[in-house]
Structures are given as C-alpha cells and as structure tokens.
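Comments concern the structure below.
Other chains dropped; remaining ones untouched in position.
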Amino acid sequence: MDSGNMAWMLTASALVLFMTPGLAFFYGGLVRAKNIVNTIMLSFIAMGVVSIVWVLWGYSLAFGPGGSFIGNFDHFALNGIAADDGETLIFVVFQMMFAIITPALITGAFAERFKFSTYMIFLVLWVTLVYAPVCHWVWAADGWLFERGALDFAGGTVVHINAGIAAVAAAWLVGKRRNIDRGVEPHSVPFVVLGAGMLWFGWFGFNAGSGLAANALAANAFLVTNVAAASAAVSWTIIAQIKTGKFSAVGAASGAVAGLVAITPASGFVDVVGALAIGIGAGAICYGAVLIRAKVSLDDALEVFPVHGIGGIWGALATGIFAVEAIGGTAGLLEGNGAQMTEQFIAVIATLIYSFIVSVIILKVLDVIPGLGLRVSEKDEDAGLDISLHGERGYVHDGAD
Amino acid sequence: MIKIEAIVRPEKVNQVTAALLDVGCGGFHYQNVTGQGRQQGVEVFTGRGGQTATRAAMPKTIITTVVQDDQQATVVEAIIAAAKTGDEGAIGDGKIFISSVSDAIRVRTNESGEDVL
C-alpha cells in the first residue's frame, strides 16, 4: 500500500471512529435530560467493548478464512498478521470502526430503559453472532453474498439494515417506555445537530474510505456522499415544513443521516445524479417511515428502523437501480442490468431475516439469565437512568455546585 | 409588607424589571418557569422531528418583589404596563399574585422590617 493510500486510510479510520461520539450526541440530544448520560454511554462504551472483541476474534470471524458463511479463529488476537503488513493492519483498524458503530446504532431503539450491564454483554454477543457473519457474507472474498455479486460499497446491508432490523427486535422485546404518551421533546437540539455534523464529517471516511485507496473512486464516493446527505436534509425539511408549517432542525439532521445511510451502499457505484435521486428519496421515504412507525405500537425510541433500516433498504435497492458501469464496474437497472436488482433483494432479505432472528435469540437469552434481564426497574426508569445506573447527573447547574 | 409575584412572558423581563426600579422597588428576583393558563398550546416537534405534539405549558418568567403595602397599586400598574403585549394585551401575557409577608431580614446587617426592602 503506497503512502498516499495509507495516509487516506489512516485518516478515514479516524473519521469513522469519530462517528461514534457523533452518534452519542445525536442520540443524546433526542432523549430526555434525565437519560443523557446513559444514552451517550451506550455509544461510548461500544468503542471500548467492540474494539476488544474485534481484535480478539471479531476480525478473524469476519475476514478470516472459513466458509461462505463465517470466518474462523485463525487470526485470533490478530495472530498471523505481520508487523510490516500495513495493508492488513489498517484494514483491521478501518473495519473495527464499522463494527463499533453498528451495535451503537441499535441503542437508539431501546434508549431510556435498557439495563446497562446486559448491554455490555449484548455488545459482545451481537458483534460475534450477527455482525461478524453478515460482514463475512458481504465483504469477505469467500462470503456468499459477495460471491453472488451483491453490491454494498460501504455497509448499507452490513451496517444499516443489520442494525435497523436488530433495533426492531430490541424495541419489541424491551417494550415501550413508560409515560411517553405526550411524545418526547428532544432535550437538546444543539446536541442533535452537533452529532449530525460529526456524523456527516465522519461519514466521508466511511464511504470514501471503503475503496481502501485515495483515488478517483474515493473522490466520487466523497462527492455523492455529500450530495445525498444534502439533498435528503433538504427534502426531509421541506416535506415536514409542508406538513406542519415549521422547519424542524431535528428533521434536517435526521434527513441528512437518512441520506448518508442511503448513499452508503451506493457510494462506489453511482454518479451525482443518482446521488440526488437517492438523497431526495431517502428524505421522503424515511420521513414517511417515521410517521408510520409512530402509528404502530413499536417504541423504537429514536427511529432506528425507519432511518437506518428503511434508509438502508432504499439505498441497497437504489444501488441496483442507479449503478453506473463507468464508476464502479457494474451497471444498474437504469443501464439495463435488471439482474442486479435480484442480488440486491437477496442481500436485503437475507440480512433482515438473519439479523432479526439471531438478535431476538440473543435478547431472549439475556432476558432470562438471572441477574441480567433487558429492562431497568420502573423506579429507575422514572428517576432517569443517569442517576440510577450511572450515579451521575448530566447537568449540574444548581447553586450548591 | 406584601409579596408581588408576576408571571410574565420571558421576553418582557427586561421591561418589567426596569419598570420596577422606576417605581422605586428596592429589589426583585426572577426565574424561568413553565406555565399554563388559558393560552392555547404551540405545536412542537417530538421524537426525530417527524411527529408533532401540542404543548400548552409554555416558558414564562416569574418576577418576585417584596414591597410595602402601600406600593401595591403603583407596582402592579407598572408591571401591567410593561408586560402587556401591545395595547390590547394577548392571551398568555400573564398574571400577578399578591400575598402578605410577615417580615423581611437583611442577611448582611440583621436588620428587619420595612427598611430592608
């Protein structure tokens, strides 16, 4: 790997890492003030736990030799990777950052009521049993979806659909929050936008880094990433404005994230016109999905499925529609390659089914283990998780301190 | 001695406190509260900005001043003049409550009674 590509991959890895604190603030701003510490901590501790899992066995399961379904333990603790093999080392690092943020995304579904101790174990199990296999299917050279030719440049299926559907499982099993009939006003809109800004910034590493090189493909990925985020932010904002008469900043931020989600699988395959279509579509579709989600009884608190699940599905299909052969080497539906759509469908469905089922199993098991369980007590939920689980108040402004 | 508590729109605080000083109030304090009266709710976004909900309880500021009994009329008038929206007033302009205070003490000097105000 030449120094230029290495320079970019080091940077891209740092950028993707920075997305997880970004997510902490994006999610943190959306909850009530009494749960801010907990919400931030759900993301932050993922940086801790998942990094360890990844270097011990996660990477090996995801990218080690094995079968078409999952790798093996050959690279346990990065065994067998030479100290001067920069290409592999930086790939381990870059992929680690993806493994961190994926389960952190799920936490939006069960915000404001999940047991923290159980969550730490959930992280270990979910990365091992769900993330690593799906990652292997899509990105490992011998993964079955990779071999079929499903396109997922930067993680539409592996990261977003995967997290989105696991979020459904989690929201369902942990149950509805107490006392939210009046709706929950985000306690800090600035934090939501700060988080969105950090995510947008970091996403350039996510998408433009996924070609593992600093070349024209990376520049294109960067361009379309920005355009999709922008157009989804605008489309969500305008649609919400038409419906309510107000320009929601949280909506603009959510739209940007929806656009970023949708362009993720497509960023190595589409041009700027495709990006505009994907972005505008993402803003509209995910906004609609949020409205529908509000009508069903599933308390996916921070809309993980409507944004990451639906946004990811839209992106995966849109990749099949708008792929431009001159860019990523594969033509899409609009260039006459309808077959690609089938592969995209298969990847989506397979991820949805596998991730949902295994996530349910993991959560069910954690629920019945004595001393664990998914949900905090009513008393702790009412008082807020910050005081009850973390012994910390988010903000202390009173005269006494 | 009486305590006058005026619940007003937050954006009127500077005018109201200036009016209090003008009519010779010796001091006051204020704080933000959330209040609801007849005022119609405003629509706010909830959750991720898709849904909205109506909130009738709105940000208000409560200004408290303790004055001598005979200042009641002057002070109340001053507050009303400063806190009203336009000439007509508007729903949500606020309310003033009067109650009696039996004593006042100055921490610095231990003085008490009306001189403290």
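Each chain carries a letter (A and B) given by its place in the written order, and its residues are counted from 1.
Keep in mind that, in the parts below, a contact is a pair of C-beta atoms (placed from the backbone, for glycine too) under 8 Å apart; a residue touches a chain by one contact, two chains touch by 3 or more.
Keep in mind it's a predicted model, so treat the numbers as computed, not measured.
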Stoichiometry of the full complex in this file, by chain label: A x3, B x3
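Going forward, only the chains that are shown with their structure count from here on.
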Between chain A and chain B, centroid-to-centroid distance (C-alpha), Å: 48
In the complex, chain A residues that touch chain B: 30, 182-186, 236, 240, 244-246, 248-254, 287, 290-291, 294, 301-303, 306-307
Chain A partner contacts - residues on chain B that touch it in the complex: 43-53, 55
